[in-house]
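Every protein chain but one is kept in place in this view of the complex.
Going by the order they are written in, the chains are A and B; count residues from 1 in each one.
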Amino acid sequence: MPLSKDVYRVFEDIVGEKNISDADVILDAYTFNWLVEFHPGCAPGKYLQNRPLAVILPGSAGEVQAIVRACNRYGVKYKPSSTAYGSHAFSLQEDVLHIDLKRMNRIIDIDAKNGFAVVEPYVPWCQLNAEAMKVGLFGTAHQAGSQASALANVTSGWGMNTMGNHGGHNAKNALGVEWVLPDGEMIRLGPPDAWFTGDGPGPSLRGVMRGHVGALGGNGVYTKCAVKLHHWPGPSTIKTAPGGVFSGYKLAEPLERARVYMVDTPDYETLADLMYALGDAEVCYAIMRVGGPEHAFAILAGAISNQTLVDWHEAGMVEAAANEWNHPLIALLYAESDREFAYQEKVFHQVVEECGASIPVAVQVSPFKDLLEEEFAIFLIGNDTHWAHHGGGFLISAGYMGTTDSVIRHMGYPAEKLKMRYVERKGILADGPDSTYHNSFEHNAYIYKELEFHYDAANAYSVEECRRLVAEERDTNREQKDGFECQDIGLCLGDARMTIQERFAELGPLYGDFHIWQERMKRAFDPNDVADRSTYGIGTAARNLKV
Amino acid sequence: MALEDYRNDMMRCVRCSSCKFIPLGSIVKSWQFAYGCPASKQMNFHSYSGSGKLIAALSWLDGRIGVTPELLDVVYRCSLCGLCDVSCRMGTDMEVYEILHQLRKKLVAEGHGPMPAHKPVIESVRNYDNVWVQPRNRRGRWAKGLSVKDLSKGKEKAEVLYFVGCTYSYASDLMHIPRLTAELFTRAGVDFGILGARELCCASPVYMVGQQDLYEEYAKKNIAMFNELGVKKVVTSCAGCYGVFRSKYPLLGEDMDFEVVHAEEYLAELIGSGALVPKNKVDLSVTFHDPCHTGRMAEIRAPSGGGEECHLGCLPVKNVEKVLGFDGSYDAPREILAAIPQMKFSEMERIREYSFCCGSGGGAKSAFPDFALSAASDRVEEAMSTGAEALVTNCPWCEKNFADAVRETGAPIRVVDTIELLAQSL
Partner (left out) sequence: MKSAKSKNLEGDLAAIVGAEFVSSEPGETAAYGADRSYVPRKNPDAVVRPQTREQVRAVVRWANRTRTPLVPVSSAPPRFRGDTVPAAGGVVVDLSGMNKVLRVDRRNRVMVAEAGATFEDLAPLAEAAGLRMVGPLLPKAGKSILASVLEREPGIAPRYQWDVSDPLCCMEVVFGNGEFFRTGEAAGPGGLEAQWKIGGAQKFPCGPHQLDYHRLVQGAQGTMGVATWASIKCELLPSVSSLFFLCHDELAPLVSYAYKAVKRNVGEELFLANGKALAMMAAADADQAARFAHGFPSWVLVHVINGFERLPEERVAYQTADAADLAQDCGLALKKRVDGLGSASFLKRLRTPGAKPYWKHAAKGASQEIFFVTTMDRAHQYLPIVFNEASRAGYPASDIGVYLQPMVQGSSCHMEFVLPFDPEDERDAERVREVFFSVSRALLAAGAFFSRPYPAWAADVYRARSDAVIPLRRVKSVFDPNGVMNPGKLCF
């Protein structure tokens, strides 16, 4: 039911006429998103079935609080978002007010000494890191790209990032937080007048704030957050020049005391050994992988054009690499002092050799040598990742966070075999069996991995194949009964048969009935049930849960 | 070629918001100057971003939304500067600019566009061959007193046609730019002439608002006239003319027997060859604004028309070569400024292919002056942040809009054309 004129006026009075709209053209921009195809009933299109009631743009925490209070008073459900990349950023429910936090875009402070920045929701990592680098710090930008909100990543959703080996997972990088609770009360996590910690007094309410996945807007609105930043050994600004393969740019001058390596391993066991050994050695600023050679090439070709990838295949470059490489790993060495860099280099090569890994010949000569030397650092620093959408569709599945051994055993069979069947059916991009993306955190204390499948969002067959692929992959994993089902905990994808929330309901009992615990917490914190629950817990079905 | 042809691209938008910012691979330099899209900077609903406009276009095509004042606001409160296209293309094969253009075209074709403020401009072009509702016979007034060949009557011939453009021809506050340019050409011994009252609008403004029929009519007339003149080069001082001559006219499929050159490219060459030697010191700190139309919008983006093939299973491969904005005219003004003794030059953060638009283009200045002013003020602030005393550029539209912003904000910075500084140093 649309907002009544009177209620609309209430919201309008809070933010002003210019900052609220219920025009269709405005609402549709909050209905269409990446991965909507994976919500039952939406494919092959990318529009959710419901538009929000209106979109409102608060300019301050006070306005957010007033909006949330009004929502509670008038029984209006609400869903906040910041940069809103991916279907989880929108509500799947009907009759929801969408709160777009774009006007709240300030960096309130960078505390260079104590190593954190206080930001509002619409400060993307690219803006934050531009300022952080000036004071010798760097934020762990989300792997979805540095155009994504830092606050959202730290307080509300995901947390994986490319620099995590050094900087950790972003679920652990939140300090003080200002939070408008689902019922409209505003609290500060940590001290009331400082941002250096968000824990206490007593139990840390960060525990209610996000968890592993993030509340995804289902738990009130985080209006400010102190983001822990990390040491940055690089320059205050990075000079780039046009060129390069995958981001359009290359370094105008080499970074001092920095080097990117691509190392190959003959099998997954060796890959695991290598990752553990590099973790123990603590010599890498970043450790990640972008799948096997074919997948890596597909990713790397992204910016120049899809034609480039075809050309590389036709020139035999991909095949040659596939013949030489097996399961590569990418590592960034980055040191503050020459001594440190020399040590890192020495230890790194020792580890590589001892583990039976090698540096492929192909990456020691142009063009891949140049790519690693001149471009890969840009990928890690600039973190422009929208190249991954060759056809506007980039399916992430089997997301898994855990120890290297538990994760890596799922990088090979059965995922590869399953994928290749879909490759043969031309439903997804033919980029080899191994398309495992991975990041290490806290010196490989744990890793995140996901399988990536490129599809064409404009091709109904391709979309449908991906939906089938996800469903089949989940069935396969379920049959294995060995813990791999943990995969879906980190993601928000439905499949051909069920919503992710239905999937969570199935998984709940395997994970301590987390869905019941979450619903208990939801009811305690959101007595009027107005904070959007469609991407929280098991979704709207939780209303019927006996808790 | 029609909006419908680009449906696949619209479907492929992932709403990542990269189109709002300067290309991430260029590495953002500050919080303050990270935005690349002036519309998204000013208007906060996602619909105003490149992505939002793609979604709006798709929604309209699919009948999800009708043509409303809000849709027109989303579409036209935009300077069509092409930044979203550059930022998106750094990672995808999407043709964002083309979709935005086709969207305007379709709105016009179906009688919904352009905006009311654009209509007098269109009528002016139609009736007076210029955008300023000025009589044709006053077009050559800027050259009064100069000894310049008049190529319009076919009696005189020259290697170079100096095409001045509507704004430099009629705007009394800018007329000194073509005069200075012509004087410099003369001084360097360039064999050039002008068209005077026969010069026509380049039709870039009508192209930008989606009035395709009128654009094509004028573009073809111009091409025919240039060919007929037998000139080797068409040199223009106006960024708008330069951009459309260089990047859009070739797409019409007509033979173009001439090279398109910006006046500053030509002057930079003359300096390089020693024909012009800047000697006088100009003790000034300056920064340079790359106009969209000499930069990324001067690069030919051949539209695919939706043509693509499927490779490697489901990889859509476009039938056109992808460009990233690097082939604009970026070096000439910098070379000129570098040649001026004692001039101190600092770059702004957003330059070259990811320059921040002044906000004037795409019909925005006439239809949404508040928006244009807001963008210009943002850019003036960026220029100020370099410590420059003067913001230098080479586009009449940018210069006028910046001048308005400086007047409005009281910013202590001058807006100067490159040519003025060069002339001062000679």
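Here, contacts are C-beta pairs under 8 Å (C-beta built on N, C-alpha and C of every residue); 3 or more make two chains touch, one makes a residue touch a chain.
Predicted model only: the values in this text are computed from it and were never measured.
For the omitted chain, the shown partners it touches in the full complex are A. One of A:Pro40, A:Gly211, A:Gly243 or A:Pro360 touches the chain omitted from the figure, and that residue is A:Gly211.
The chain omitted from view is touched by exactly one of A:Phe116, A:Phe246 or A:Tyr422, namely A:Phe116. Of the listed positions A:Arg69, A:Lys134, A:Arg409 or A:Lys426, the one in contact with the omitted chain in the full complex is A:Arg409. Even with one chain removed from view, chain A keeps its contact list with that chain: residues 111, 113-116, 136, 159, 168-169, 171-173, 175, 181, 185-188, 190-194, 196-197, 199-216, 218-219, 228, 230-231, 233, 276, 279-282, 336-337, 339-340, 342-343, 346-347, 350-351, 401-409, 442, 445-446, 481-483, 485-486, 489, 504, 510-515, 517-518, 520-521, 524-525, 536-537.
Here is the rule we go by: only the chains that are shown with their structure count from here on.
Separation between the centroids of chain A and chain B, computed from CA atoms only, is 37 Å.
For chain A in complex with chain B, the touching residues are 19, 21, 23-26, 28-30, 32-34, 45-47, 55, 57, 83-86, 100, 102-103, 107, 123-124, 126-131, 144-148, 237-238, 240, 242, 244, 247-249, 302-307, 309-310, 313, 378-379, 381-394, 423, 426-431, 454-459, 461-462.
Within the complex formed with chain A, the residues of chain B that make contact are 7-9, 11-18, 20-21, 23-31, 34, 44-47, 51-52, 55-56, 58-59, 64-66, 68, 70-71, 74, 88-94, 310-318, 321-322, 324, 326, 352-353.
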